[in-house]
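Removed from the display is one protein chain of the complex; every other protein chain stays in position.
== subunit A ==
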Amino acid sequence: MLSIILLSVFGIVLLYLGFLKSRAVLLPATLFFILLTLGAGFLEWNKSYLYFGDMLLVSNTAILFTGIVLVSAFMVVSLSGDFLDDEAAQPAEYYAILLFSIVGAIMMIAYENLIMLFVGVEILSVSMYVLTGSDKKNLRSNEAALKYFLMGAFATGIMLFGIALLYGAAGSFTLTDIKGYIALSQGRPSLLLYMGVLLILIGMLFKVSAAPFHFWTPDVYEGAPTLFTAFMSTVVKTAGFAALLQLLSVAFGAIYGFWWITLAAITGLTLLVGNLTAAYQDSFKRMMAYSSISHAGYLLIGLAALGPQSKQALVFYSLAYSVATIAAFGILLVVAKQRVTDGRPDDTYSAFNGLSRQNPLLAFILAVSMLSLAGIPLTAGFWGKFMVFSAAIDKGMVWILVLAVLMSAVGIYYYFRVVIAMYFREGSSTYIQVAPFYRFVLIAATAITIILGLVPGLFQNLM
C-alpha cells in the first residue's frame, strides 16, 4: 500500500510548495506525484497480501481500481490549468485536498476492515465537501457544499450505525471474520446482521448516488466548479463501487439471496429516475448529473447479478465511464467559458451549438464521449454495458435487463442532443483555442475510449 503513504506525503509537500511565489510549478508537480503513485501501485501487482494489521488488502482488483482512480485524477488535474490564472483560487490547497481525497478513495477500494472503509469514506467525502464549496463567492457553490455536507454526513452516520450492528452480530470488523460468522450461523445469522447490511448499503448507495438516495446529486454537480464535478462523478463513483463489490462479494456473498432483491429494486429505480429525468434537462451539467445516476444504475446491475463476471464488468465499466465523463466535462469547461452571463459560465446545451465549426477536434472528442456514454458499439462504453448485461443474463435477470435496454434508448436521446447541437445547429463562428497539453489529455481520453471499443480484450486480459 505504497500508494496511500506516497499520496499522503505528496499532499503535505504540495501544501508547502504553495508557499512558493511561482504557482506554475504546482500543476506539473501534482501530475508527477500522481504518476509516481500510479507506478508504485503496479509494483505490487500479483502480490496479494494483508497490510497494516489486517486493515487493508492488496490485490490485483484493488490495484486496477486504484489505477482507474489515479488515471481519472491525473486527467482532472491536467485540465485544471485555469486555477493558476485565477487570483481567488488557492491551487496548492486544491491539489493537496485532491491527493488526500484519493487516499480516501484507495482505502475504500482496498479495505479489509470496515473501520478502514469508514475512514476512507470520510476522507473522500470531507475533501469533496470542501472542493464543492471552493468557489467561495458563488452562492450556488456554497449551497451545494452545505447540502452535500448535511446529507453526506447523515448518510455516513447511517453507514456507521450499520457497521456497529454488524460488529454486534459478528464480533469483528474484518470482512473475512464476518464471512466466517455467516458461514457458522448455518443460514440463521442474527437479525442485527441483516439490519447492518441494509444500513451499510444505504450509506454506500448514497455515495454512488443511486435512487432514491440521489437527490443531492444534480444540485451538487451543478453548483460545484465543473472540474470538481468531473472528479466527483468519476473518482467517488469508482471508489464507491469498488467498496460495494468488496463488501458484497467477500463478506455477504453467502447471503446473496437476502440482499439481491433490494439491490435489484434500487437498480431498477435508479435506471428509471436517472434516465427519464436526464431527458428533461436543459443544462448540460445537470444532464451529466442525472447521467451519472443512470450509470450508477448500470453498474448496480453488475452488483445485483453478482457472479464471476461482475468484477471484470465493474472495472471495465468504471474505466469506460470515467474517461468519457472527464472528456465531456473537460470540453464543457472550455466551451462554457465562451459565454459568461452574471459571472456564471453557460452550461446549457446551446453552449455547444456549432462547436463542430468552432473547433472540429473538440466536437469529435465530445461526440465520441457521448457515443461511449450512450453505449454505441465500437466505443468502450458499449463493452461496459455488454459485460454488465452478460452478468445479468448469466443470473437470468431478464426483466432488469429489458428495463436497462429501454433506458439505454432514452440515454441515446439525451446524449445525442449534444451531438445535434454541435454538428447541426448554428452557433458563433469564433475559433476556440485550447492549450496543447489540455488538448493532448482530451485526445488521450478519446483514444482510450476508441481503443477499448475496438479491442476490449486488451484490458480484459489483466483480470
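Criterion: a residue touches a chain if its C-beta (ideal position, glycine included) is under 8 Å from a C-beta of that chain, and two chains touch if they have at least 3 such contacts; residues count from 1.
One rule holds in what follows: contacts and distances are computed from a predicted model.
Peer 1: Out of "Inner-membrane translocator", "ABC transporter permease", "NADH-quinone oxidoreductase subunit M" or "Oligopeptide transport system substrate-binding protein", what name does the UniProt record list for the absent chain?
Peer 2: "NADH-quinone oxidoreductase subunit M"
Peer 1: Using the document's definition of touch, tell me which of A:F215, A:F258, A:F416 or A:F437 contacts the absent chain.
Peer 2: A:F416
Peer 1: With the full complex in mind, choose from A:G157, A:P212, A:G253 or A:P377 the residue touching the hidden chain.
Peer 2: Reading the full complex, the residue touching the unseen chain is A:P377.
Peer 1: Among the options A:I12, A:V340 or A:V405, which residue touches the chain absent from this view?
Peer 2: Reading the full complex, the residue touching the unseen chain is A:V405.
Peer 1: By the contact definition given up top, give the residues of subunit A that touch the hidden chain.
Peer 2: 371, 376-378, 383, 386, 389-390, 393-394, 398, 401-402, 405-406, 408-409, 412-413, 416, 420, 423-425, 455-457, 460
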